[in-house]
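Only a single protein chain was left out; the remaining protein chains are all shown in position.
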Amino acid sequence: MSRNLELSTNQKTYLHEGLKNGIRLSNRDFLKFRDIDIYLSTDEFGYVEVSIGNTKISVRVSSQIIKPYEDRPFEGILTINSEISSMSSLKFDTNSRSQEEVLISRIIEKAIRRSNSLDLENLCIVAGEKVWEIIVDLNFWNFDGNLIDIGCFASMLALSHFKKPDISILNDEIKIYDINEREPVNLSILHIPICLTFSFFNLNSKEMNIKGDEANEICLLDCDLIEETYRDGFLVITLNKNRELIQLSKNGGLPIDAQQLLELCMKGQSIVDELTNLIKTKIKENEEERYKSNNLGLLEATADR
Amino acid sequence: MAFQVKTSILSNSDGSAELIIGGTKVLVSISGPIEPKIRQELPNQASLDIIIRPYKGLSTTREKLLEDKLRQLLQSIIIRYKYPRQLIQIVVQFLIIDEIEEFTCNELNAAINCCYFALIDADLALYSSFVSVVACINSGNLLLNPPGDILINSDSHHVICYNIENQKANKLLFLESDGEFTEETLFTILAKTVSEAETLHQEQRKIIQAKIENDYIWK
């Protein structure tokens, strides 16, 4: 396996010709996600594995008690580690971070941490002294395009799946209950941001695109590795189910119609709803399974009405 | 203790394997032989680049020590002169672990066993098969593949790796013993783990046989 993926001109033309005729190499629709395969751990909280096509990723959420930042005594801390190792692809070097890697980390960080999707004040235990730190570790196993969308999706899934141990405070002394002693508590998630990466392809010459009249650039959602290698530009839109726009990121590349931006936001909304529901149903299924396997029904105090 | 193995799961690596053994789950990917950086290049044999990533957080000196142990072991098993001026990169990613931070023996054991499957998946030349076992002495009793909570209170614990030739564990490749133990206990453990290693090797053979049968189906 070589360090850099080098594709031939033939392959590029083949891809372009396909797109001209409205066909992707994978025979998917232009704005369709690949099928998402999800594994949620039933033994522990906050461990998920997600794969989409050949892109595979696992996310682990963990918690610990630390002292808060001096200037934010009421807030817990959310840390997201998204170092990409050379396991996922040889183009990511473990010792030095490439620009692409930094970009991916920044966008995921902005989508989740900066959008306040996790209620940090809820993580406070004793103001100014003890707070929970929630650590999200993303491990990219295999790279086949679209790390941003999957990274963000899997992180939100893992955060929804995670439960931190219950605590009680008595005279400044905190007691942390073991998971088997007391049912652990969910994090308070204010909203679920979903990233959508749209990749643009310019099938005409550069000049024709800039002059504008016949700029019929093609827009694909959820590109795989080959498509990502040949794209001429991309745009990341982060939305949530409440129809709020969280982040827009377009770093140069192919110029697109401003009108198209609005259209993409509108079109993206249905996909966002779909993915948010996927997270919710999967978490619910997982909880039911756990409920059954642990016989938690026996602990119910209220009668069925 | 049974191995649960999946091989060839990562399309961007030359060899990969995922192993669940006890409460530990680990993923190993191998790329190689590939072109090395100039400072890594050795004129007459392949150089090894081993990267260990912890199950949570960023890698620390704890992983550095594990990398060093794994490197010492693997460089005597891979026939390195077959790939001069080349690099073999091995990334070990722990996914689920079952021991506290100060202990690394379950992780080391899982990493060694998983590397075996990944090396075979990557078609790299090896001198021999190898298999690793963890043993601990807990209030006088010998326990193989102990879970993490027993490990903390154990008197001594040992990671033992044997080389397997002709289905026999005939050579001690690697031994890492800690805690407090006598010479007699050590040799009892060594004697007992030989048969365990041979049973595990039978399991390895089955897994590899199934893998090869599956790999050569024309789809």
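Which chain is which? They are A and B, in the order written, and residues in each are numbered from 1.
We adopt the following convention: a residue touches a chain if its C-beta (ideal position, glycine included) is under 8 Å from a C-beta of that chain, and two chains touch if they have at least 3 such contacts.
Heads up, the rule we're going with is that contacts and distances are computed from a predicted model.
Hidden chain, UniProt protein name from the list "dolichyl-diphosphooligosaccharide--protein glycotransferase", "Nucleic acid-binding OB-fold", "GST C-terminal domain-containing protein" or "Ribosomal RNA-processing protein 43": "Ribosomal RNA-processing protein 43".
Shown chains touched by the hidden chain across the complete assembly: A, B.
If you put the hidden chain back, the residue from B:L10, B:L27, B:I52 or B:L73 that touches it is B:L73. Contact with the chain not shown here comes from a single listed residue; of A:K20, A:R97, A:R114 or A:K175, that residue is A:K175. For the chain missing from the display, the contacting residue among A:D93, A:E129 or A:E217 is A:E129, taking the whole complex into account. Contact between chain B and the unshown chain involves residues 61-62, 64-65, 68-69, 72-73, 75-76, 100, 102-104, 127, 152, 157, 163, 171-183, 186-187, 190. Think of the hidden chain as still there; on chain A it touches residues 64-67, 72-75, 121, 127-130, 171-176, 178.
Following the convention adopted for this analysis, only the chains that are shown with their structure count from here on.
Those residues of chain A lying in contact with chain B across their complex are 1-3, 41, 44, 47, 54, 56, 58, 60, 62, 81, 83, 85-90, 94, 135, 137, 139, 141-144. Listing the residues of chain B that touch chain A in their complex gives 9-14, 27, 29, 31, 34-35, 51, 53, 55-58, 89, 91, 93, 95-96.
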